[in-house]
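Every protein chain but one is kept in place in this view of the complex.
Think of it as A, B and C in the order they're written, each chain with its own count starting at 1.
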């Protein structure tokens, strides 16, 4: 199961576990750093976020994510793998919508490269989110 | 299934997935940062690491890990949970021996607190490792 | 000749469509005027424009089959 950056619906714990097994298969990897972004049941003005609906510009996501991975691999020479998975469609509060999974020979590069990848995704990945509230209203949110 | 810091044998992908589900159940969590330390098949002097045998001073591990979690929770006010699991006994190359899993409302604290917890573990947790090579020899290694 | 214009995020809502084709347009500046005429609300929003998946600024010549995208601020993660 290889996900080419985008997946319809949440990134489940089963998907994470399956990627961890793949990454562990590299016996020269000494550490994996994962960031998993989750939809929060934020309360605002007396209403609560039930879910986020994500939309993406798919061809551009592929180009941008390829470039992010290339950037990170060239900055950190100890990396073994960099995985990016982002949801499209509905992801409910309490579900994961973004997984960044990085393996390296040693922990510092795994941790730093994972954090950097997350920041580049927030800044550059052409994805949009619509927060859906429990009164059926919605708000488009951005990362600024 | 609650692991009180130490587990006999590797930290499997199933254990990680099960903790992720627990942590996701907090619908005010917005990000999870995981660090997973894995046994590397390092080659040295013509021989290769097959496995590490970990031993721990169990009562002190509990006291130290309690204190590490208390320290991190007091430094980062946005944290929802901090999980530490370390293996004892044999963990083969390609298997995970340490899991640090941190949830927070927002990504920066999850990532920074996870990295800090890993450093405190390396510095303070009373655990020892014996690298076992493919010629049956072994070396005691430390974190200095 | 015809180009394809995609609207994403809140701009798809504002335009009332995610996709519209425009014919007989050779310059990005002309296309932007036609889009602003069709969807006057759009000018009140913050956006960037991509041409064939690459963000561009300023004037561009267009050719048949080009894909132009109106991109609100990103919100991944």
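Some observations on this one:
Following the convention adopted for this analysis, contacts are C-beta pairs under 8 Å (C-beta built on N, C-alpha and C of every residue); 3 or more make two chains touch, one makes a residue touch a chain.
Because the structure is predicted, anything quoted here is derived from the model rather than measured.
Remark: the absent chain touches shown chains B in the intact complex.
Taking the complete complex into account, B:142 is the one of B:2, B:45, B:77 or B:142 that touches the chain left out.
When the missing chain is restored to the complex, the residue among B:59, B:74 or B:136 that touches it is B:59. Along subunit B, the points of touch with the absent chain fall at residues 37, 55, 57, 59-60, 63, 86, 97-98, 118, 121-130, 140-144.
Keep this in mind: only the chains that are shown with their structure count from here on.
If each chain is reduced to the centroid of its CA atoms, subunit A and subunit B end up 22 Å from each other. Subunit B and subunit C have Cα centroids lying 49 Å from one another. As a whole-number value, the distance joining the C-alpha centres of subunit A and subunit C reads 27 Å. Looking at subunit B, residues 107 sit in touch with two or more other chains. For subunit C, residues that reach two or more other chains under the stated contact definition are 77.
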